[in-house]
Structures are given as C-alpha cells and as structure tokens.
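Excluded from the complex is one protein chain; the other protein chains are retained at their positions.
By written order: A, B and C. Residues from 1 in each chain.
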Amino acid sequence: MTRVHDLGGVQGFGRVPWEPDEPNFHGDWEKRVLGMNLVAKAPEGWNIDKGRHARERLHPVTYLASSYFERWLEGLVLRSVEAGWIEEAEIAAKMGAPSPEAPPDPARVDAMVERFSTRVPYDRPETEGLPAPYAVGDRVRTRMDDPTGHTRLPAYARGRGGEVVMRHGVHVFPDVSGNGGGEAPTHLYAVRFDAAELFGAEAEPGASVTLDLWHPHLEPAS
Amino acid sequence: MTRVHDLGGVQGFGRVPWEPDEPNFHGDWEKRVLGMNLVAKAPEGWNIDKGRHARERLHPVTYLASSYFERWLEGLVLRSVEAGWIEEAEIAAKMGAPSPEAPPDPARVDAMVERFSTRVPYDRPETEGLPAPYAVGDRVRTRMDDPTGHTRLPAYARGRGGEVVMRHGVHVFPDVSGNGGGEAPTHLYAVRFDAAELFGAEAEPGASVTLDLWHPHLEPAS
Amino acid sequence: MHDHGPGHSHLSETEARVRALETLLAEKGLLDPAAVDAVVEAYETRIGPRNGAQVVAKAWADPDYLARLREDATSAILELGFTGRQGEHMVAVENAPGRHNLVVCTLCSCYPWPVLGLPPAWYKSNEYRARAVREPRKVLADFGVTLTEGTEIRVWDSTAEIRYLVIPERPAGTEGWSEAALADLVTRDSMIGAGLARAPEGAA
Partner (left out) sequence: MHDHGPGHSHLSETEARVRALETLLAEKGLLDPAAVDAVVEAYETRIGPRNGAQVVAKAWADPDYLARLREDATSAILELGFTGRQGEHMVAVENAPGRHNLVVCTLCSCYPWPVLGLPPAWYKSNEYRARAVREPRKVLADFGVTLTEGTEIRVWDSTAEIRYLVIPERPAGTEGWSEAALADLVTRDSMIGAGLARAPEGAA
C-alpha cells in the first residue's frame, strides 16, 4: 500500500465490530464532528477528493489508531490550519469550552434536508481529446504506479488483470482533483477482478471484486 | 502491503528520529526485553523466522504504534502464550513485581559473549532436486502473490523486474520455515531494482534498491 | 495487552477537542453551530435506511420499477424523492439464487447516504475495510450470514462517486404483500450485502 488508509486486503485485523441496530453516533461529539465537516466554511477550491486526502495525510499511526469520526475531526483541523484560518495552539487555548449544542430549529432542519438532498453530480460532458473508451467486456490491466499523492486505485488492485463490466461515463478524476490539479474528467468504469487474480491461490473460491477505476488507471491487457 | 510491518515505501511518515551518539537503550525495561528474548526458553522447533512472524502477527494498530522493544516484548508474550506456558492473566497478576535486575556476574558475561559470538549459519548444502539457479546478470521478475503467512518479499517489490547481482548460495527459506514448514532451503540471491521500477516516475534519480530474495520469489523476465 | 480498539481510550480528551474546535470556528465566523445541530438532526431523523427499504420493496413489487432501476438507478431512486450528497450516481446490484453482492469502501468509507443514511461504525472499521475484499465469505460468517456452497460473491469496492445499493432476495412467503409491508423486511445490512432481508414472521 501507499499509505495506511489503503486498507483493502491488509492482513492481521480481527472480527468486524458488528452490532445489531447500531446507532448513527456513539456520543454527541461524533454528531458535532459530522455536522462541522458538513457545514463549516471550506477553503476556495476545496472538493471531496481533497477532503479525503486530508484524512489520508494524517500521521499513519494516528490514522490507523483513530475512529472514523476522529479522522474526520483531524481532517477538518488540517484543512482549517492549512487554509491559515486557525492554529493548533488556538484549539488548545479553547479546551474546556462548554458544549455549543442547542435544540435545532425545525425550519433550519428542513433547509438542511433540502441542501443535502440536492444532487451535485460528478459526471461531466465527454469532451474532445479524451482517449477512446474501453468497452464493456474489454480485458484491462491496472497500472503498477505507486504515486505520492491522492489516488483511488488501491494497492491490492495494482498490476492486476480484470474485465470492464460497466461504463459510468466521464467523471471528475480524483487522482488529479485531489492533488489540486483541477477536475481532469475522464472515462470511469467498473472493472471486475477474480479474487484469485488479486489474492492468489489462497483467495476464496467463487469471489470477485469490482472497483470503479478511471481510464488512466488502466492499460489494455492482451 | 500484506501486513503493516511491511513498511518499505509506505508514505506519510515524517523525519527519521536520528539522534547523535544514541545509547543502545532508552530505559532499563528495554534491556530486560532484549535479554529475555535472547535467553528465555523457546518452544520446540522455534526459529528466527517464527520469531519475526510472531511480531508481525501483533494487531496492526499495536504494531504500528509500538516501539521496537515493545514489539519484542509482545512477540515474546505471544510465543510463550502459544506454547501454553503462560497466560495473559498470569502476567496481569504479577504486575507490581519488583525489578529482578542484579549486578551481572563477569564470568556469565564472558559466557554470553562466547554464546552469542558463535556462528549459527543459515546456508545449507545444495541438494539434488533444487531448480537450476539464476546467474549473476540474469533479469528476473518478482512474484505478485500476497501470501497470508510469513514472507520476506516486501510488497513494494512485488511484480517488479530486476537483475541478479549476487548469488548467496542455498539458504533456509523463511517463507516456509516461518510458517512451520521446515527449512526448505533454496537458492538465495541479491536482486537489484531501479528505483523507478519500484516507485515510478517520482522515484529519486540514480537510486536502486537491492533485496535478498529466494528462488521461489522470482520468475525469469524476458 | 495494549488497548487497540480505536477511539475509546481518549474519549474525554476528544470531546474537549471537538468543543474547542467548534467554539473556535464559530468565533472566527467559519461555522454556525445552529447549522451543525440542524444537519445532524436531518441525518438522525430524516435520511436513513427506511429510504432504501422503500426502493427495494418497490423493486420487488413492481416489475416496471425494477426495469427502471436496472436501467438508471439514480433516476429510479429519485422517483421516490431520494437523492443528494453521496448518492449522486446510484447503481443497484441484485442478489439472486447463487449470487450475493457485498459493498465496501476500502479507501475511506463511501456509502449511499440518501438511501441508507450514515454508515454504521462496523462499515467504517479497519477490520471491514481490510477484510471484505480478501475474505468476504469469512466476513459474512462473522455477521451470521452463511451462503449456500458455490454461491458467487461479488464484492463492490466503492472507489469512485458511484454508490452501490444491494437489492436483497425477496423472502419467500411474501407474495401479494404491500410495498409498505415488504419494506419492513428490508434491513440496512441487507442493502449493504452484510445481511439478508428478514423472513416474514412465522416463516421457517
């Protein structure tokens, strides 16, 4: 893997901590972290891919030892610090502040439902200059690169042969947009890999993994 | 990577914590951990590869967040528990025990220097039935497998093309011996990889990495 | 042994840090705490797996709807009023005899919020993200789901903004049921592939 967030196939983890009828939150602080991430001011040019990469850039030990909402908390801190808006010492100085929670205003809840139920799609018109797309049924092989920035090609699926099973159209390419390079939209596909191709002879029989991958992740396979 | 111990090339780590004239130990407990690992009774059939794999099998978060000697401590606990000799609860019951340190007996120190200055080699006679070895200068490619047990082929060097630069003879094969399968000695080589082959276009120019790899890790490269 | 469960040992420190950050952001005009309350309330009470259950129930009950769901899941789901953040591009994947689908996001924790609400902690866990792609059958066994020998398992790793909704198999003994009654059988886990739809009460 490139970074420790790239967890697919990593060994040594135990039982999945499933609980029946699990609540959305395990403490009020988790609610605040979710809400802050959704409504706090974001830097100019911020996007979902930069948000993911902020969490990925947490220290590896911090990342792996933290819960989801702890990562979201630190990702929000990182983005706000990098924007020059706050400093770590200012947070420390506010430790002990009382909870700002208040009963929500029903009209504002309605507005939020409306706001977050608005579709902000990631597909883009097919522009000239894009390579000819692969077709459903084409055999492809993923790149072996181990790039230093944000990427959506997980390490466990690098350098593996699979089959295009869906075309999703042209989408924003996170490997560029997450690294500040603009949207760089290109063809997006669902590509299916036999488990044995990914995990070798010890893979579970009759299993496959399908990943959504962009054109630059792929090369034609013979 | 297969497991988090497989750290080569993993991104997100900061400055190496170098200190000038660093002491061997940063606390007496580290000495005890080293010494216990070197002189405590080991289970029948124990070997260096099983010892490494015990540490690798620590929980991923524990592994990554622990120091070297903490990993050695927990590896020793794991091996002693798996041998059926101690139980975790017995350690808990001894918490608060006084330090057993005592001034070392000079004669015993001499004996220890003698004992640990005895060569216990890992090379073995070349037996019939081994495949014909690669020669220095041969181009080879590493396997893509992601095995579930102990392996000495790091993830960053999987599926990469390199050149045999030394033949080390026939050595015990940890990918077998670390998993309880006996010594399975086979040809061992030093194989050199250009950094760009391992890390792509962003690799540092003029760099290479040479790994010691065993015959089953390799396939001829065209 | 050391505690390696994430997030439970620093709770009070984390709580204090969260409050400090919120206070700081609010003072700097970067955040409106009342908006935090409102968006949390929205996801706690209005946006959740009951939405997805309606989609599944309609797909079971209405062959024309199922056809539209197969053709363009985003539009078919929008027919029921569900869309928005993390559900912009929907694909429905159908379980069938001999085929089971399981959804994961190994790189973060992508999840179809408009139809399923917020993801449960197990979905976001290191354990699930690491293991679901490598040993889906063992993971399902952890959840108490044992598939028929020979069942094909299709794991979907949500690496893009496409969100996958599993359509579980319709339980036997539900012929002629209303969509509302059917929806009560559709659990959140069944729409991730981590469970099956509930059998009707009284069924074997």
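Simple rule for what comes next: a contact is a pair of C-beta atoms (placed from the backbone, for glycine too) under 8 Å apart; a residue touches a chain by one contact, two chains touch by 3 or more.
Everything numeric in this text was worked out from a predicted model, so none of it was measured.
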| item | value |
| --- | --- |
| Listed residues B:Glu44, B:Glu128 or B:Glu204, member touching the removed chain | B:Glu204 |
| Omitted-chain contact residue, chosen from A:Glu30, A:Glu74, A:Glu90 or A:Glu163 | A:Glu74 |
| Absent-chain interface as seen on subunit B, which is shown | 5-11, 13-19, 22, 24-29, 31-36, 38-41, 48, 52, 55, 64-70, 73, 76-77, 80, 85-86, 90-105, 108-109, 111-113, 115-123, 152-154, 156-157, 166, 168, 171-172, 174, 188, 190, 192, 195, 198-199, 203-204, 206-214 |
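Heads up, the rule we're going with is that only the chains that are shown with their structure count from here on.
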| item | value |
| --- | --- |
| Whole-Å gap separating subunit B and subunit C, where each centre is the average of the chain's CA atoms | 41 |
| Sites on subunit B at which at least two other chains make contact | 59-61, 65 |
| Junction residues of subunit C, two or more chains touched | 4, 6, 126 |
